[in-house]
Every structure is written in C-alpha cells, then in structure tokens.
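Comments concern the structure below.
One protein chain is absent from this view; the other protein chains keep their places.
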Amino acid sequence: MTKLVGPFGDTRDDGKVQLSFTLPVDWSEAADEAARQLAGKMGFRDVQVVEGRPIASGFSFFVIYATSAQAVDVDGIVAPSAGAHAMSMEQIDALVHERVGRKIRVAGACIGTDAHTVGIDAILNMKGYKGDYGLERYHEFETHNLGSQVAVEELVRFTKERRIDALLASQAVTQKGSDIRNFTALSELLEAENVRDNVVLICGGPRVTNLLAGELGYDAGFGRGTLPSQVAAFIAVTLAERLRQGRPHW
Amino acid sequence: MTKLVGPFGDTRDDGKVQLSFTLPVDWSEAADEAARQLAGKMGFRDVQVVEGRPIASGFSFFVIYATSAQAVDVDGIVAPSAGAHAMSMEQIDALVHERVGRKIRVAGACIGTDAHTVGIDAILNMKGYKGDYGLERYHEFETHNLGSQVAVEELVRFTKERRIDALLASQAVTQKGSDIRNFTALSELLEAENVRDNVVLICGGPRVTNLLAGELGYDAGFGRGTLPSQVAAFIAVTLAERLRQGRPHW
Amino acid sequence: MDLRIDRRSVERCRDLAGAIVAPVEAFIAAHSTVSVERAVLRLLGVDGITPQEVPLPNAILDAVPPHERARGVALPFAKALAETGLEPAALGTEIALGRCALEEYASTPEAAARGALARFVDRALGRIAARRDERAAWLADFPQLPPPLLYVIVASGNIYEDRVAAVAAAQAGAQVIAVIRSTGQSLLDFVPFGPTTEGFGGTYATQANFAIMRAALDEASEKLGRYVMLTNYASGLCMPEIAVMAAFERLDMLLNDSMYGILFRDINMKRTFVDQHFSRMLNAYAGIIINTGEDNYLTTADAVEQAPAVLASQFINEEFAHRAGLPDDQIGLGDAYEIDPDREDGFLYQVAQAQLAREIFPDAPLKYMPPTKHMTGDIFKGHLIDAMFNLTSVMTGQNIHLCGMPTEAIHTPFLGDRALSLENARYIMSTARHFGDEIALRPGGIIERRAHDVLASCEALLERVAAMGLMAAIEAALFADVSRAPEGGRGFDGVFERAANYWNPFEERRLGPGRPG
Partner (left out) sequence: MDLRIDRRSVERCRDLAGAIVAPVEAFIAAHSTVSVERAVLRLLGVDGITPQEVPLPNAILDAVPPHERARGVALPFAKALAETGLEPAALGTEIALGRCALEEYASTPEAAARGALARFVDRALGRIAARRDERAAWLADFPQLPPPLLYVIVASGNIYEDRVAAVAAAQAGAQVIAVIRSTGQSLLDFVPFGPTTEGFGGTYATQANFAIMRAALDEASEKLGRYVMLTNYASGLCMPEIAVMAAFERLDMLLNDSMYGILFRDINMKRTFVDQHFSRMLNAYAGIIINTGEDNYLTTADAVEQAPAVLASQFINEEFAHRAGLPDDQIGLGDAYEIDPDREDGFLYQVAQAQLAREIFPDAPLKYMPPTKHMTGDIFKGHLIDAMFNLTSVMTGQNIHLCGMPTEAIHTPFLGDRALSLENARYIMSTARHFGDEIALRPGGIIERRAHDVLASCEALLERVAAMGLMAAIEAALFADVSRAPEGGRGFDGVFERAANYWNPFEERRLGPGRPG
C-alpha cells in the first residue's frame, strides 16, 4: 500500500508550493519573466511570479506560487525517531539500575570551534529544557559536560580515560558544512582509536536528524526541540540492549 | 553572449531557494523526511527542512531551504513591456491630435462575473492612479467605462455600435482559470464577429503579463502597478502606427 | 485609552441617523419584494427544486397572479393549505409541478386560511427558537475564547474541501468560519439547491451546504471544547431567504448590511432596504449577529478620506438594525485596517479610527476587517501589515476579528495560509494582550485629533445626508464615491407596493429580539 502525497494548497493534489529567491539581476519585466522561466526549469507548472522587485542595484527578489507534480510515498518512509522512547526520569533510572546495574558514564561537548553550548547544556545541565530535567539530575548517570570549543582529540582522550559509555557531540554552526566535518572527524578518530564500539555515539544540534546521524556513523541524532529524557532513554535502552547481547564494551 | 543566472543566497551561484508548502499528513519526524524527499524529487539538493510542524490534524506545514542547480539566460529573455512608452498626458494628446486626427474611442469593463472595478477604474477614471490621470481626463480620448460584471456579448455589441477603437478588459478573479476563460471568450467573439482587427485589444489585471496577453491574442496586457499614461501611450502609438500602415479600421 | 470625544456630537449623529432612516422605514413598511415573499415560503417549510431546477419558492411565487402578489404570498398559499390539507412542503411540490394551482382557492375564506397557516408559523418560529436555544446551550457548555474572536474564510468553491479547511482552521485557533460565496451568487434572484462543488472565488450558499458545514463544526467544537461559529452572507438579491436558511441551520453570524449591495453590487436600493429589514428581523429573532460592510468603503476609495463615511454608515446601519429589532449585542458594525502601509504614522490613524468606533458603540460586537487593498504579492510585508492590524484590534478591544492572509493579493486562502494567519493573530494578541489597558493617549496628540476630526466630519456628512435624504445622498455618491440611482441597479423589478391588506404572518408575529415567549 503506497500513499502518495504531494503539496496541498486548498484542494487535495493541487500541488501548490510557495517559493522565494533572489536573482543577481536588475529588476525589469524581463527579470520577472526570467524568474518564471527559472521556476519552470525547476519543474514547476502554472508558475505565478506574484512579487518581483529590486532589492539593490543588481539584485531582485521574487515570490512565486506554482504547482509541483511531485509526490512521495509517505508510508514508505522510514525515519525512525531516536526520541521515540517515552519514559520518565524515574523509569529510566529504574531501567538502568535493573538492566545496566551501574551508573552510565556520559560525556558531552560542543566540538570544533563551536561555542553554542545552550543546546548541549539543555540536555546535560540539571535544569534541563522545557521542564524536562537534564542528565545531571538523573541518579543513574554520571555526567561530564566538557563545554564549548572542544577539539575532537581532547574529547576522545577523555572518553578513553574515563571509559565513557555515551558520548554526546553538539554542533550549531553549519556554514560551509563545518558541522558535518567535525562530526565525521569525531567518529573517524574513535574508529582509528578502536573505541567506537565501546560507546553509544550521539550527535545533536538544530540541523541534525536521526537519518543524517546514521549516515555519519552515529548511533543516533537529535534535532531541534529535543528533550533530555528522550536522549536519556535512548542511551539507557541502547546500552542495556548491548549488554544483553553481550556486545563488547569497556 | 549568454548570461546564465541562478538563485543567489549569499554567494554567487550558490543556488539558494526558500520553499514552503503544506502536506496532507500528520506531523512526525517521518513527515519532515517526506518533505525532504519531496523537495529532492523536485530537483533540489542540500535540502534543509528548517521548519516542520502540525497545523491541523492530518496536515503539516514545512519551510525548506535548498539548492537549485537551474539557471536561466537572462539576456536571452524577451519580455517586451507594453508600458514602455514613457509619455506625459500632454504628449499623448498631442500625438493623437497630430497622427490620428480625431478622438480615440475607448471602452473598458470588468468582464464575466468579476466585480473588481478598482483596477480598470484606476486606468479610466478622471482621478487616475498614483497621481497619474486616467483616460477620461485626456482631451483626445472619448472614454466609456461600462463598469463591472459585463458579459462579453454585451461588450462586443457596444464595441460595434460605438465603433470602439480600443477595448479594455479587466479580470481580478483568477481562481480555476476564470480570467483566461473570460479573456479568451472576448477575443474569440470579436474574431467571430469579424471586428477583431478594428480594435486595439487590451487586457489587464493583477495577474496579467504582456506575454500572457500575446498568447491570448491580445495586442497588449498590463499587470500590477500599471499607470494610466502607460496604457494611453500604448493605445495612441499603436493606433497611429496602424493608421500610418493603412491597416483596416472602422 | 480614552479619546475624550465630544459626546454631544455622538448624540447628534444618532439623532441624525434616526432622521435619515425614518423616511426609508416608511418606504419599507409600504413595500415588499419577491425575496421577502420567498422567505415567507421557506419559513413555512417550502424547499427543494422543480425538475427544471427552479427552487420551489421561486416557482410558487411565479405562480401567484401579479395582482395577488401585492397582498403577499402567504394568503394564497394558506388558502391552498386550508383546502388541500397538505403540509407546506408537499403543497409546494404540487404547485411547482403544476398539479395544483393557487388561483383555484381564491375564494377560500381568509379566516380559514389564516387558521390553517397558524401552526406552520408556530412551527417555523419554534424551529428557529430551538436553534437559538441550541446555540445558547453550546455556548454554555463550550465557551469561546475571549475576543477578539478570530474569524477566517474558506473559499475553495467545493463545500467538501471547505469542510476540511474549516475544521483545520478551527483546530488552528479560528473561532468563526465564513464560507465565502461564489463570485456571481449575489446577483442570482434565487438560492441554489443542494450541496455544491463548483464555485469561483467562493462556494455557493445553499441550505445543504450550511448544514454540512454546521455539522462539521459542531463535531470540531465538541473535540476542541469550544464552540466554533459559522457565518455566511445575507446579501445580494436573496438576503431574506439566506437569513431563513441561516436561522434553520444555526449559523451564528451573517454579513447583512443595509447598503452594501447597493454600493458594491449595484443592487437596487429600494430592493435592498426592504430586504435588509425583513432579514434583520429574522436575525434578531434567531439570535444571529449581523456584520455590516463599512470596510468596503475603504477598498474602493481612500481609507483616510473615507473615515467619516465609515462612521456615518455605522450610525445608519445601527439605526436600521435597531428598527428591525436587533439589540446592540447583535450589531457587528464593520471597519477595516486599510490605510496605505507606506503612510507615515498610518498606524496612529488606524488606532484612532478603531478606538473611535469602540467608544461610540460600546456594546456592539465590532467587526474588524484586515488589510486587503494594499496587500501585494510580497507575502512577507503583508504578514507584517496584518500584524499591525492584529495589534490594533487587541489594543482597541475589537470583537470579531477577520484574520488577514499573507496571500490576500494572490489567491483565496490556502490551508497553510490560514494557519500562518491564525498564528500571526494568536502571537500578537497574546504578546500584547493587555497593552491597550496600559496606555493613555496624549491629549491633543495625533491620535486624539484624528478621532475628533473624523467625528466632526461624520456629523457634517450626516447633516448633508439628512438634508437631502438617504436615497438622494447615495445617488450623489456621498458613500464610497459610488453613485446609484433609486430605480437603477438589479432587482428593482422584484420590489412592489403592498396592498392595504397585505399580510405577512411572520411580520405580524413581530419577530423581535426577545426570545420566543
């Protein structure tokens, strides 16, 4: 059973999409027409340039409504959420106590030159996020927040030294792919140091998705709006499962 | 010399485009992913679903930034503006006086069931638009404003009766292509009645472009922001030219 | 906020409105229209269409001999009822199919006829009263959020798509849903029948469509725990009939202006004046809040210049409404945020106008319309203009708040547009919820001076209208720069003088603001 869905304006399957972009040309009626043709080349039909105007010499801005014939099979999309385990702090602590039998050692940091600690702090700090307590508050987690601008070498060293069970890396700056580069550097260094399998490796940040994390070799990825308990649950469940399967660990 | 231009975010040729649309699905991480894949199918790369949220049960709204590889040759685009003749009322009156030698008879209406007269009034009424006087104010135009909701039969009858030189049709409602249908009906009826060549046939409205007008068999089309003097100039110049060429007229 | 307006000037304006409306009311009392008569039939229970798709009320009225029409359709119809013993609906079908001719019963005694009709009149009134009670119960059990009530339109042309859109809007915070009508409907001299799926720029108003939407919104109201209101348009050539349908299907509001059709649809003024009176009488009884259309003045003419005309029209609409029995809390006088966004201090002028209406009509559920005329394809700028409109509304305590759409200049709203628009209103009205309570206006400042000027100019305008008479004033284009002749426009042929013994059983029962006894 496939369920193909496409954009919805006011009627099922009308395919209506809004676009806006800047073109590096002076505005004129020909520029409007250029925008229309460009949207046509992008594959849209019924292109309406509803706004076109100069925003600076040599630049024009356009707003377009158009129809797209594209559709996707939503039921065929698997995007397993890493935050699917809905458990309270008490339930998670109990699970760790029962199935792991010791405190889980967690370390988190904002890696590379990224200094955006608010996100990782929201996950780790006592206070937490949106009324959901952070990992420091959990009885069964031993949490290390290494702060901002932490080099991946430093983080891997710490991981080995403290035999960290769950490693959390955060990135907010994404310009020119710097987030991907830093995340990749971390997972590669863990591989190189032969400790990748010892940790539950997690990344996060406003532009992170669980799918992306998978592609980068992480066990999970958490994006905007993540609550600490979702991360805690993922760590607890994953680690308990690994132990049950007798997979290698520190 | 072709000059290919594509969308401009913050760097030449980065191809950055903003999109938004609604999908008829409940929100979930899979819905975000569906939106991402959909934008991919539309031909975009580096698709970032920067916002995805439920807006009602069964509907989610998405904001996306992505890269498009498409570009158009702006210099190759010919979009002749019908409003290109920059003349003052006095100049236009003088041109008519000299080259047409009599008052030009103009009729305008909002056709079909469309009652949006503000646009056509802006062109015809004495008062005009944005400080530019309307055709009624011109000495050399005899202007008939037939108002709103005028059937095309009625308009063609009037045109023949009064031997109208320039016929102006307006449409603001475009839902389900009603504008195109009405404009087409008018030009076809004029053909059928064998009077098409006797008139300078002009259409206008917020979604009209000169190119569209050409496709519909009109002599010119005027869109948003049109000033009366642009229309007056087009009529005067076109009619004078037709008379010079000795083309048939009333 | 207090504008320190001249209260004597306000009183004078009300007196002038009284003087302006009185002669029109005399005209109204002496006339009826085809739509009023068809409304009487609908009230009695006549509905459906002939095989030729002519609505039964039209078919029946057409069957009334012209000389009889001046006495009203009720009497001949009642005579036939008395003789045939049929229910009105069944009788309607018989007549429409030509199996029964009203002339046949011309000799039936009037008393018998009146007697036969009485229970159907009671039934109609009971039916409407029941809807009114239902609404009261809903509102008690599922109270609305505090005003401004967020109001959005649906307009796909297809009632089933509209239903989806309406429920989605309700979930997104809408408290009132309007189903906009198809472009041409107001000029039709009949009401289409059944559910419809084809319309341009809107969806036909039919009783079936009303019912479909009401049912969907009742379900949504229950889920949301707050009553979602439904509204439509009692305007155009079938104003009174729409009012009947709305009363039967528990619509909560109706666009129902005393002059809109005249000015903006070129409907004959005499027709409109008579029709609006009967429909408002019905609305009063049904507990339906009317919305007036002063906002339209601002879309066709300059908003700064038209301000006095807007206020004058509000006074006139109020007076007409009172005369039809509407209490203040059912009179949703209109205004709109239509000043050029590029005008410096335009926001100050808007605040002045909105607050002025608030102070002059303290008990009216003011209807505040969004920016439309100056909206362009720039949806980003448009969203901001809407935000300032939302701010003005919550600051000045408007009641019925039509949410502006960022895509106003482009298309009838998409489902996503409505969500953005509601989010805009919700955000602004929350972040600045009590801002209006926090501030006082500077005496002699721009805002106060503007309000005083508008009131003074309104008084002067009403003086002129009173002096020349309302019909002549409309002809002289004193409202919205539009001129209409007293016998011009559509539907004039449907107006007729009442015979001395004209009979309208509903009018007789004095449908009024009071709940049925």
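Here the chain labels run A, B and C in written order, and each chain numbers its own residues starting at 1.
The rule we apply is simple: a residue touches a chain if its C-beta (ideal position, glycine included) is under 8 Å from a C-beta of that chain, and two chains touch if they have at least 3 such contacts.
These numbers come from a predicted model, not from an experiment.
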Touch partners, limited to displayed chains, of the chain removed from view: A, B, C
Touching the absent chain when the full complex is considered, from C:89, C:208 or C:387: C:387
Of C:113, C:428, C:462 or C:478, the one touching the omitted chain in the full complex: C:428
Residue of A:4, A:56 or A:69 in touch with the missing chain, whole complex considered: A:56
Residues belonging to subunit A that touch the chain removed from view: 20-22, 55-59, 61, 113-115, 117-118, 147-149, 173-176, 178, 206, 224
Missing-partner contacts on subunit B, residue numbers: 8-12, 16, 18, 20, 48-53, 63, 65
Residues in subunit C touching the chain absent from view: 341-348, 380-381, 383-385, 387-388, 391, 406, 420, 423-424, 427-428, 430-435, 437-442, 445-447
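Heads up, the rule we're going with is that only the chains that are shown with their structure count from here on.
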Greatest separation from subunit C - chain, by CA centre: A
Subunit A and subunit C: spacing of chain centres that average the CA atoms, whole Å: 51
Distance between chain centroids, defined by C-alpha means - subunit B, subunit C (Å): 34
Two or more partner chains touched - positions in subunit A: 8-9, 12, 16, 18, 20, 48
Multi-partner residues of subunit C (each touching 2 or more other chains): 376-377, 409, 411-412, 414-416
